[in-house]
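Here it is, the structure, as structure tokens.
Below, a portion of the complex is reproduced, with chain positions unchanged.
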Amino acid sequence: MKYRFELIVSLKEGLLDPQGKAVQEALPTLGWDNVSEVRVGKHIELLVESDSRMEARSQVEEMARKFLSNPVIEDFVILVADTVQPAKGPR
Amino acid sequence: MTGRQPAPTEDLLHRRLGLTDQEFDAIVDKLGRGPNDTELAMFAAMWSEHCSYKSSKVHLRSLPTRGPQVLVGPGQDAGVVALGEGVACVFKIESHSHPSAVEPFQGAATGVGGIIRDVLSMGARPVALLDPLRFGPLQDARNRYLFAGVVAGIGQYGNSIGVPTVGGEVKFAPCHSANPTVNVMCVGLAAADELIHSPKGGAGNVLVLIGASTGRDGIGGVSVLASRTLDQDAHRARPSVQIGDPFEEKLLIEACLELARRGLLDGLQDLGGAGLTCAVSETAARRGVGVDLDIDEVPLREPGMEPFEVLTSESQERMLAIVRPDDVGAVREVCAKWGLSARAVGKLRGGGQMFVRHQGRVVAQVPAKALAEEGPEYERPASAPPWLVRVREDDPAMQPVPVSLEEAFYSVLGAPGVASKRWVHEQYDSLVQGGTVLGPGADAAVIRLEGTIRAVAVSTDGNGRYGLLDPYLGGAHAVAEAARNVATVGARPLAITNCLNFGNPERAEVMWSFAEAVRGIGDACRAINTPVTGGNVSFYNESGDSAVYPTPVVGMVGVLDDYRLLVRPGFPSGGLVIYVLGRTLPELGGSEYGEAVLGKVSGRPPRLDLDAEGRLHRLLHECARQDLLASAHDLSDGGLAVALAESSIAGGLGFTVSVQDDGLDPAVALFSESASRVLVTARPGREGDVEQLAAVLQIPITRLGLTGGSRLEFAGLFDVALSDAVVVHEGTLPRLMSAQRVAV
Amino acid sequence: MKPRVAVVTFPGSLDDRDALRAVALMGGDPVAAWHADRDLRGADAVILPGGFSYGDYLRTGAIARFAPVMAAVREYADEGRPVLGVCNGFQILCEVGLLPGALIRNRTLSFVCRWIHVRTEGPTEASAGLAGGEVLQVPIKHGEGQFVASQEEMGRIEAQGLVAMRYCAPDGTIDERFNPNGSAHNIAGLHNETGNVLGMMPHPEHAVDPDLGPTGGHAVFHWLLSAARDRVHA
């Protein structure tokens, strides 16, 4: 069976996020002055072949910990694909 | 195979693919039958303006291409000149303006990738990039977005593959708002006896496709992106946008060079416009053989691709190697070592036919030469635009100076096209490979040849205002200025490549300006003895009623026998005698002063005495050889005032000069753009030698004053603090671009 | 005998040939090593050069970290042999945990290529690091050179004297205005606790040949080669 996962990798809370800061500073000049706490991270999507969802998930977690994120500066969350609700933005 | 007769409807496939009815008839003639859809797509790609040069060929033929220094002239992927000591310099320039207008970052990035592969296909290691760029005024947010995106894209790609970007240009004009111009030049080096030539014959040899897999991106890129004017909804061209993968390119460079070094290649061809169709048909046509191509062997990135898609996809980062059957295994091994895919996709064969097979069937059968060499050729109507006479009559030199000379000086020095380009070139790695003796910020970049004291000097130049006002002079000045820049650092100009950026060639005034520019380039190259080794034509740089200025851009390479003798632009110390070489005339037509101070692009460009230009280069070369100069900087946009300021800023040292010795009007003395002039300082005690050499070569030499102090003093006119001049010169682009919001 | 210095080439390494050339120019014996190798060919010291190993797409150094050669590099570090990581090499050393902290995108978000000054910090008694108190003119060229670490980690780095060099004014003053990428505490380079591992964002290998510009890289190569020589004689 193949299982789809999504991962979000983002800089740890205490670290200044240069991309988030740049976006936040730009938004007011573009007319949006009501936005705060912007953070920019990575979104990783992948398909895992495995016998069970549980097994696949624990592999994804290991990949995330060992490779897809750097624990010194980053946190990650795993979203099980089908719990994500896409909204009406064009896709 | 079934021939297909066109139905008598408006919606004919060939027209939708950009072929005219006459061109369609010519295809039927060549095949002796109607083409099927796959064949038609192949012809449409190969006979597009971009690939076939159908509007420009008749003019380009007039260019001088021979000389003892030329090892490979036009017609190959890149030109080659000999630098001495058995080293060959491979170089070429190309436009990626249309893709960059749609997506600036990726458009420019993939432009870098494309020109690198041209140089690589000759077996040379790419050692330098230069990027002549043109945008609309930076007051406009869209122009800032395009400028920032293009620079970041060139940086990302060039920096990631380890080829230093060492020079270029950035100019601004309203005509570039809708049509940014993005040209990229690449210089490569190889041992002359290890160049990859494309030999005749080779039937039985295998075509090995190396590198990235083939996707649907860039399908129709040739006909849609490069050969049709950008219309209102430029974003309909979206699916053709390419994403570059510089890492893959870096691996391609290393793998191909290793293949060449080990003698495993019978030929190497890049995949660019028109993708596989072009690479395969050109290879076969050049060698006078036929070819069998099995597109089922092409690694695909997406399922279900149609044959015509595989054949015309312009997916990046691919090369085609021609390999003797016995060497295929070794080629695969080298590619595997570099983590690259290498697949045998076909074989050269006797005859001249290109067979394309898909799922065991022949889906196209076309004479290779018909695709690659027998495209249409047009001598399009050409006539000068009627408005030109009036604009030329409006001579800026006849106008009163509307502001103080000091204000005029700051306006010119702070004009975005003149101001320091540090904001741009600090985003580029100019040091990697360890050969950069002189990087961005000088008149020409200088790259040394590993293990020798020899170096190659290179500069790109073009002046759109001159091109607009007199395209003949625009072409000639581009050559002269590029050669002068190379000579100013002490090198001997050798040969050029050129990128011709023009509007729609189906309009007579565009065609006229094109023909004139080519004539100007040809005359200048003959006079200065720098043959044309190749180039690129970019037409259709227009949208709505806005076309780019006729903009020939010249990339010049020269050789420096001993790079330790090179001459830099900055004043190195105080008390040096400053001279200007060459004669200053009241020539403000098309000048930076005209645009920045008077707000007009009018008059006639400066005249050009090509004989004097050549003598000036010899003078500079001789002065450098005898180590007579402490600094040298050529005069171009903004004239003497700007050259003085730049030498002063570069050296961190002021000057006192008197610029009006021969009774010139002050604005003329300061801002005239008379050609063939260079600002120099003599080494202490060598003033007499410089003056004497100038006299021998009949180059006027005028003593202007001395270096020193912390002010820029134009005696009797005005003076400013060096620190204020620095703020204006260095601060202009950062200030204008601070309003640009970085995209994530 | 000349000390042998291995320079590791990963796919995507860019300044590897420059590092090899610099080693030779500075009196060492350069040895080319390959990412897939499991040993460093008996070299006395190793350099992880600049570039974009494996494209550096996910995160700088993220993939290089797992290269077979890295086991050997770690052994060198543990045995006290000199290890120099330049730019991408520094990023890799942080990623594998041989040096603390990490390097993220420059504050400006743009790549920057510029000649800058760094001031070296003295090594602690116990360590054999680069000599302190010198101002070196060296070039930087990177898009991800902003050094970051958690607050506790930062405290430890300073307390243990692990900072090898900081961005500074030409006269050596440490000043935020001369910080080109937003690095915490102006940090341009770090040592490990024993001083045999040095990671730095500036490129010493591009600052050794007087024909090409300033020679601030000499100090770094002197350190590397003399540490390597000590190993030769040990």
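Chains here go by letter, A, B and C, matching the order in which they are written, and residues are numbered from 1 within each.
Please note the rule applied: contacts are C-beta pairs under 8 Å (C-beta built on N, C-alpha and C of every residue); 3 or more make two chains touch, one makes a residue touch a chain.
Treat the numbers as computed from the prediction; the structure is a model and nothing was measured.
Q: Each kind of chain is drawn once; how many of each are in the full complex?
A: Full-assembly copy numbers, per this file: A x2, B x1, C x1.
Everything that follows uses one rule, which is that only the chains that are shown with their structure count from here on.
Q: Taking the mean of the CA coordinates per chain, how far is subunit B from subunit C in Å?
A: 36
Q: Please compute the C-alpha centroid of subunit A, do the same for subunit B, then give the distance between them in whole Å.
A: Subunit A and subunit B have C-alpha centres separated by 41 Å.
Q: Rounded to the nearest whole Å, what is the centre-to-centre distance of subunit A and subunit C, using the mean of the C-alpha atoms as each centre?
A: Distance between chain centres: 31 Å.
Q: Quick check: what residues of subunit A touch more than one other chain, meaning two or more?
A: 19, 22
Q: Residues of subunit C that contact two or more other chains, please.
A: 109, in rising order.
Q: Which part of subunit A faces subunit C closely enough to touch in the complex?
A: Touch residues, subunit A against subunit C: 11-12, 14-16, 18-19, 22, 42, 67-68, 70, 72-73.
Q: Residues of subunit C touching subunit A in their complex?
A: 58-59, 62, 66, 94-95, 97, 100-102, 104-107, 109, 146, 148-151, 153, 182
Q: Which of the residues in subunit C come into contact with subunit B in the complex?
A: By the definition above, subunit C touches subunit B via 11-12, 14-15, 17-18, 21-22, 50-52, 54-57, 108-114, 139, 141, 143, 203, 205-206, 209, 211-212.
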